[in-house]
Structures are given as C-alpha cells and as structure tokens.
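For this depiction, one protein chain was excluded, whereas all remaining protein chains were kept in their positions.
== chain A ==
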C-alpha cells in the first residue's frame, strides 16, 4: 500500500529537530489558508511533492510566484531552514477510503526524518462552540507533547471530550491523524478554530497569530500582521472584478 504514495524530494535535507505543521481540510479551509500564509511569509522552499490516490488531484502553477513555470499539486512539503519548520500543504480533500494509509505514510516518512513534533491546524463549525464567551480557539495534545507549559501560561481552552470517541465536528481528518500520532508516540498538538464558511482569510491570520505563541516563527516583539504576506493565489479568491456594464 505504501508504494501507492509517491514522494519526490527535490533536495536532501536533514529534518531532525524540525516541527511539522500540517493542515486538515476542514470547514472554511482555515488550516490550509494558515499554511499558505506561513509558506508565503517565510518564503519557504519546496522540499518535496507527494502523489497519492488518497488525494483528489488538483494541479496548477506555483501559487506563491506568478512568474513561475513550476507545477504545484495536491500535496507538497515546504521547508524553512532558519526556523526549523516544515509545512505539509494539502490543497485538496482526502478520499476517506485511502486516508488512513496516506496519513500513516506521512507520519512514517517524517518519523524516519526524525522530526521533533507535529502541529495540526484545523477548524470546526461555529455552531459547535458551546462556550461562546471564550476564545474561538481550542487545543488538543498528546501526553508527550512539549507545549504544555506554554499553553498553561496562555490559558487556552482545551477541547471538550464529551464522548468516548474523539471528534472535532467539521475538522476533517484531524482526529484520525491524532490517533495515528498517539499510536506512534509522536508528539502532536491540534489547534483549531470555530468558524463558518465564507471569506476565511481573517481566520487564517488569527490562526497564525495563535500558532506563533507556541511556535515563535515570527518576531513576537513586532506586530505579527505586518509580518504576514498573503500569497499571490489569494487574489480573485471570490471571482473577478465587477463588470463596468452594470453602471
């Protein structure tokens, strides 16, 4: 089964001690948009691309450079050497039938690369938020995760587990990924935001802002929003300009 997932690395890189950031395809695509912001703002280099039957195929030219003739597909890995992070950007939903096999393959690939831990960014339906007076962000982490101290200081609200089965409604593959991390004793933190579908780019900015509190990749003394650079592909997200004929 693992041969179904083709990894193509463009250059050799030592990822030991790195943090992997991965989005779950979820309501409002907040995790993916946040990863787009990270890749674009940190000017991350493309390390690898992945072809798998678990991914619905999408293809286009480099979304971060309008002049590029390099192709971008459903799943790609980006690296920032100065900040010790890698981002596995997923641009299409996973096919349920192959999802577990793919996620296991992702985890085993990065475990062999000796990454330190994983942060998964996702979202949940706004109507699922029972504590509306609190922050719309929630977190969930494995017992061996090293972010406990920082999160205690930040006073974040923990994900409420009111059922026997772990669930984040609208959160896509997040919980499945979390279970696989637990099985492999790989430290994993899930950070998610309650939101609704619409223009979710502000949610993505918020997500990166919160991520930066536990994983400081941007200067914390400066305004983070001034350090974030939206990718070129975010233009025309909701169609083209209004035709002049209507006036």
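By our rule, contacts are C-beta pairs under 8 Å (C-beta built on N, C-alpha and C of every residue); 3 or more make two chains touch, one makes a residue touch a chain; residues count from 1.
Definition applied: contacts and distances are computed from a predicted model.
Per its UniProt entry, the chain excluded from the display bears the name "Proteasome assembly chaperone 1", taken from "GTP-binding protein", "Ras-related protein Rab-10", "glutaminase" or "Proteasome assembly chaperone 1". The chain not shown here is touched by just one of A:92, A:111 or A:166, and that residue is A:92. Considering the whole complex, the residue from A:148, A:161, A:183 or A:197 that touches the absent chain is A:197. The chain that is not drawn here is touched, among residues A:45, A:167, A:182 or A:213, by A:167.
One chain of the complex is left out; on chain A, the residues touching it are 4, 6, 8, 25, 29, 49, 51-63, 66, 69-71, 73-74, 91-93, 95-98, 165, 167, 169-170, 172-173, 176, 197, 232-246.
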